[in-house]
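For this depiction, one protein chain was excluded, whereas all remaining protein chains were kept in their positions.
A, B and C are the chain letters, set down in written order, and residue numbers restart from 1 in every chain.
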Amino acid sequence: MISNIPALHFLIVGSLMFFIGVYGFLTRKNIIAMLLSAELMINAVAFNFAILNRYVFPVHLEGYFFSLFIIAVAAADAAVAIAIIINIYRNFDTIEVEEVDDMKY
Amino acid sequence: MVSGIIGTLVLGTITVLSYFTAWQYFFTDGKVDGAYRAITGFNHVWLTLTESLHIDLGVLLDPISVMMLLVVSTISLMVHIYSLGYMKGEDGFYRYYAFLSLFTFSMLGLVVATNIFQMYIFWELVGASSYLLIGFYYKKPSAVAASKKAFIVTRFADLGFLIGILILSFFTGTFDFAALTNPSGQVLGSIAGTSFIGLSVLSWSMILIFMGGAGKSAMFPLHIWLPDAMEGPTPVSALIHAATMVVAGVYLVARMFPVYAIWAPESLAIIAFVGAFTSLFAAVIACTQTDIKRILAYSTISQIGYMMLALGVAGYGGEAGSGFTASMFHLTTHAMFKALLFLGAGSIIHAVHSNEMGDMGSLRKYMPVTAITFLIACLSISGIPPFAGFFSKDEILAAAYTSQPIYFWVEWFVAGLTAFYMFRLYFGVFWGKKTEYKHKPKEAPLSMTIPLIVLAIGAAAAGFIPFGDFVSSDGLAHEASFHWNIASLSILIALAGLALAAWLYLRESSRPEKVAAGFKGFYTAAYHKFYFDELYLFITKKIVFELISQPLAWFDRHIVDGFMNLIGRMIYRFAVAVKRFQSGQMQQYAFVFVSGVVVLALIILIWWT
Amino acid sequence: MGLLLPLIIVPVLTVIVIAFTRTQHQTRMTAAIGMGIQLLLSVNLVIQYLLERKTGNKAEMLFRKSWVWFDSLNIKLDIGVDGISVAMILLTGIVVFAGVFASWKVKNLSKEFFISLILLATGVFGFFITIDLFVLFLFYEMAVIPMYLLIGIWGTGPKEYSAMKLTLMLMAGSALILVGILGIYFNSAPDGGALTYNLLEIAKINIPLPAQRMFFPLTFAGFGVLSALFPFHTWSPDGHASAPTAVSMLHAGVLMKLGGYGCLRVAMFLMPQAAHEMAIIFLVPTGISVIYGAFVAVSQKDLKYINAYSSVSHVGLILFALLMLNKTAITGAVLQMVSHGLMTALFFALIGMIYGRTHTRMIDKMGGLLKVMPFLGAAYIIAGFASLGLPGLSGFVAEMNIFVGAFQVSDTFHRVLTILAVSSIVVTAVYVLRVVARLLLGPIEKAEYEMIEDGHWYEKFSTGLLIVAIAGMGMIPLWLTDMIRDSLDPIMTKLASSI
Partner (left out) sequence: MEQIITYILLALMLIFSVMTVTSGRILRSAVYLLTVLVATAAIYFIMQYQFLAAVQITLYAGGIVVLIIFSILLTHHIEHRMENPVFWKAMISALAALGAVAMIAWVLKDAQSIQNVAGFIPPKMEDIGMALLSYGKQGYVLPFEVISVLLLAAMIGAIAVAKPALLQFKNKNFKQDDQ
């Protein structure tokens, strides 16, 4: 049964996943790869919410719904992000993030 | 033309009123217990300064102000009439009369001032009207420069005047002449006691006030503006730069005379010295000039030096005060004959269209009235009896002799110089070489000759006025004693000067050149007015303009403003440096964001635990 | 409505009406009418003020009205005037009215020009009538900001640079003022109770000395920047040189006076002990301003630069006189504000007109203009005479009050400074006459100047109005000086009580 596993282990995995996402976000040059990293982070957060809800407030559903909404928001932002990426690709002929710096200064 | 007639008529009225006032004052109202008292006609507060100090405007009548009223209005009337002819057809005729009236107004205001600040106000106004009149021919650069010079030099002198007034009023708490010049007044006691760098504060203030007078009266070393002021129309020179405004300095000293004589004798000594030196200095220069108006200008400076000297050697009251009377007497006679000389010179210039003696000669044949009146004036100024100048000059010499014999000998010598340069002028213009004129010179019209004749009568007869009965330092009648020894000495040297001039200039000859060559270095220096213009030019142009003003301007633009711009530029540089953070590299932002969050979170955690 | 509120409402209404006008002619007529009404209101205010005083009303401020604005911070629209503000309001009324006529021919965006100009005037009027520090500051900013647009858009030469410099330096000054005002506000109730911005309320208590020492220099320097206090004067030459005519007139004529007025009303009135302590420190830069401005003006070639430096010198004299801390000198300072306002407005108006005809402001390229434009030339000479303090014109009255007042302070330091300041009158004469000689007198420099016309009716009206005001003040000064002297009593009492 899941109760045999301490919550800490899940939380560690969730947090590590989050910071792996951060690492990816900081190092990847490709915007889509950055988006993937961002998805990792979002997933990690949703995961932590679900775990904490399961362990700490098993009779309530706050964390549960939070995860649910996070997934919904992630869907929305992925849709917009991909639209932007496609537009960038159309305008710059690249999706290398370092070359998209028209907004500087 | 209408403007001239209006101005002349108004001034005629004023002259009549002045004579009426004088009559009333001297023979009816003025005398109480044998002494002339000061009458304050009215006195109205014009401006309140402190609790005790306020500037009043009013009318003060006492012997010297009434005397000055007569002089100013008479000469001014003559000049107004004369100008109707002289200025006929000039551009800006109405402007000329407007300025002339402004000047007369200011001068009369100055004369009747009840307090020293009113005097300062009108003092400035005569300065301004003098500026306007010297620069009347404003299209001529030399006239413009002369007017500017006159104003600035006198303004500089007025600075001293103003500071003197400030010092005096601070210690006495009043501007009022009545309080200041009261011989038994207590207001001056404290200030006479306070000393500052060796002299009492009162002496300092009186010296500074004299500086104002010296500026206006063209005393050495502030004399340089007066010869240049001859760029103005000649009647203006007659009115302002010979008869009235330039004696304002003498009038100022005379007005403050009790203060000088009783409380500040040191400053009086300075006045005497300046007067004596100026008279000698200017007379020497006058001997070498060739522009007839400039000769007259230096002559004026020299004669005013006489007046200053007379005041400087005088004391308060009684016999010692004879210098005061002499000074005022000479002021009056000088006004007559010097105005006459200038108007005569104007008449000559009007006929010949030149100021240079070299262009003139034998004019007596063409202009008899001018020649005769001019001769009278020359005799008068040279001190030949029985013309007016003789009597007044004699009194001055006598006063100098009783007080400081050294000044007597200086002035005696100057009297000889005076006779010499005046007759040099007279012979050079009316006798001398026969000159061919392009236009035959004509005698001036009636409007110009009438004033000449009137003034000639004055210059001839004014000496018989028993002046001491009316004007004296303490208001008591003072009978001038006649000194036969001094009179004969002065007649002697005057005749000597006359003879020398006749020998040199009566007929055309090469003698003048030989004499000039004999005094070569000295002659050249005097011809160049002892290089004072150059010196002042050096001070103003090289020192004030190029060594103070321009470096300051540079300093302002490059250091002060440069500093302000530097601040601006530094902020800009900083902004440029800072904007590099805004690189457009999203990952860089994210990195900063993440590390920022980490650092902040760490800080909070550490702070909490 | 009272007498004071219309002074703010009329300009605002004028601005609104101008916004709906269509042609240039309508615009300027509206502006002229609006400002004409404003001038009449100002004159009426003076008359009413004098009558009210005659009835024996001894209140510090007359015609008080008050509306709560921000209750929680105790900010009120609190208006009232004393003799000093009445004098300044009259000055502003005259200068603005003349300024409208001086900018009669503004072609480019004339509507926007007049809107900004009148907004600026609104700020100035508001500044002079409020006695609430916060609202005072608000109006102050309102007067300073339009300046940027006016110079930046309608200026000449390096106008963007000048406008930027002027605005930034003045903003730096107003930052200091804001700090000072807030400092006063938070110390306005040292014994507990409600904090207040009201000048008169604050004057009743004593701000604690340490606070005074801290905020007096800030406030004084802040207002000093606007009054071109050395070394913060460098915005003035550039700003004036680039500004259009009416703006120069208003700026040098009125806006620079806001500084002196603020120094007196806010810094010295509310913090008298610090004023006594620090007067000596601030006297030095003001004394320098007086002499330095005059000397720098001597070697300038651009007419507007000459006048800007001359303003530095003359306005320096205002601050100099204020710091003498006696009644005569302060009266002189206020008189000098009025006098300098009028004559410098006249100067700038004339310079604008001359520039419009010769298309140059360099004096060595001009000459003999008196021949072709006698009216404007004569007006210039009169302005010059006023500037060098000729009796009968306004400058003399003010300067004599200042000099006599300054001379009453009897220690050597003040004496030396006073004598230095007095000697500026000679330098003033030098540069004024130099300009007059180069510009107006002498032979005509260029053939095309022969074709120059004398002033048009609106130019003559504008200059004539200012000349009448200058001469009026110079010849009959007593009503004005008495009005100012009487109003100085509370300030003097406050200053005297703190020794």
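Definition applied: a residue touches a chain if its C-beta (ideal position, glycine included) is under 8 Å from a C-beta of that chain, and two chains touch if they have at least 3 such contacts.
Small disclaimer: the values here were computed from a predicted structure and weren't measured.
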The omitted chain touches A, B
Considering the entire assembly, which residues of subunit A contact the chain that has been omitted? 1-13, 15-17, 19-24, 26-30, 32-33, 35-37, 39-40, 43, 46-47, 50-52, 54-61, 64-65, 67-69, 71-80, 82-87, 89-90, 95
Using the touch rule from the top, list residues of subunit B that touch the missing partner. 591, 594-595, 597-598, 601-602, 605
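In this section, only the chains that are shown with their structure count from here on.
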Chain contact graph, described as a line, ring, star, complete graph or other shape: line
Judged by C-alpha centres, the chain sitting nearest the middle of the protein is C
Look at all chain centres (mean of CA atoms) and spot the one farthest from the centre of subunit B. A
Rounded to the nearest Å, the gap between Cα centres of subunit A and subunit B is 97
Centre distance in Å when subunit A and subunit C are each reduced to the mean of their C-alpha atoms: 64
Taking each residue of subunit B in turn, which ones touch at least two of the other chains? none
Using the touch rule from the top of the page, what residues of subunit A touch 2 or more other chains? none
Can you tell me which positions in subunit A touch subunit B when the two form their complex? 22, 25-27, 34, 97-98, 100-105
In the complex with subunit A, residue positions of subunit B that touch it: 579, 582-587, 590-591, 594
Looking at the complex, which residues from subunit B come into contact with subunit C? 45-50, 53, 55, 117, 120-122, 124-125, 128, 131, 135, 138-141, 144-145, 147-148, 151-152, 155-156, 159, 162-163, 166-167, 169-170, 544-545, 548-550, 552-553, 556, 560-561, 563-565, 568
